[in-house]
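If you scroll down you'll find the structure; I have some questions about it.
Just one protein chain is left out here, and the rest sit where they should.
Let's turn to chain A:
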């Protein structure tokens, strides 16, 4: 079973024609001889350099997989990691972005748990099910992750993080997170084809060939978010008339962090389209809806080494659950794959083709009406040629009686 989730968190407010210089770096500042890394732990640092600011993305597989985003106002900011302390996972400040005074905004998204529940009545609504329907969740912090070095693609600015549990269900299965960073505006080829720009990154989650623990299992993914000043606290669901890039999906969900006053700008967000696909290369029928629960505050920090190292202490955490599929959809089985889309916040516009068709389609009749009207008027005003000559005395004609 392959469950794929795409996620992105980003900034707005810098326009869509922005270009950044993106570079990838694995385990910055690590001396592997001094501090050998435990297997499956890696820290990916992506630096997206703008004109007068920098975006740092940090993807870490220590504990629960987390993506940290830091926005600084300087072009020479860098990430400093105190590796021994970082690997101990109990020291705040073992990961720093310096100079610390230049940090404008930071936000982290953590994948904490994968819940599995027995959907006895086929409702696909875990919020109303009794706790007994839920199996023991898969704690993503206990997963063994693959080596980021092998799956890094410096030119494509992507990295793939795959991991599995020690339990039987994941004996053939994998949970993969594909991270992509972008230097310019664009759109992915595969559905849900979210529009991204230089201020966004994308996470695509895939759940592959996981053996379900019951005949009617459905899955739900728990996400948590941590922010420095304002965590992502609410989810806005926007309706759009355009489903060109994700056929039959007319909504976009955005988990935003913004001050309580809703007129102030959104600081950061996670965006997705409420759809999951059951195959990696889906066709129209492979779409299945996904729903989110209302974000609620969580008492403690998520179990991620990265978050503890960077934030530590008193920071607000919110969490929500993403549930997949709907009543009547097939249950998970070993050949079923799901794709869920999360995206970046730029608003989708009509493609140029649509605009051209509408202009041509509506303009041509108008043109013809205009031309025809002109022709008709001209014809009306043309002097009528008389068929008969008027009877009047011609010179030289003498009427004979």
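As a working rule, contacts are C-beta pairs under 8 Å (C-beta built on N, C-alpha and C of every residue); 3 or more make two chains touch, one makes a residue touch a chain; residues count from 1.
Methods note: contacts and distances are computed from a predicted model.
Participant: For the complex's missing chain, which UniProt name, "Lysosomal dipeptide transporter MFSD1", "Growth hormone receptor a", "ORML1 protein" or "Proteasome subunit beta"?
Facilitator: Its record in UniProt gives the absent chain the protein name "Lysosomal dipeptide transporter MFSD1".
Participant: Thinking of the whole complex, not just what is shown, which of A:38, A:130, A:352 or A:365 touches the missing chain?
Facilitator: Checking the options A:38, A:130, A:352 or A:365, the one contacting the hidden chain is A:365.
Participant: Write down which of A:189, A:248, A:300 or A:381 is the residue touching the left-out chain.
Facilitator: In the full complex, the listed residue that touches the missing chain is A:248.
Participant: Name every residue on chain A in touch with the hidden partner chain.
Facilitator: 239, 241-250, 283-284, 350, 354, 357-358, 360-362, 364-365, 368-369, 372, 375-376, 379
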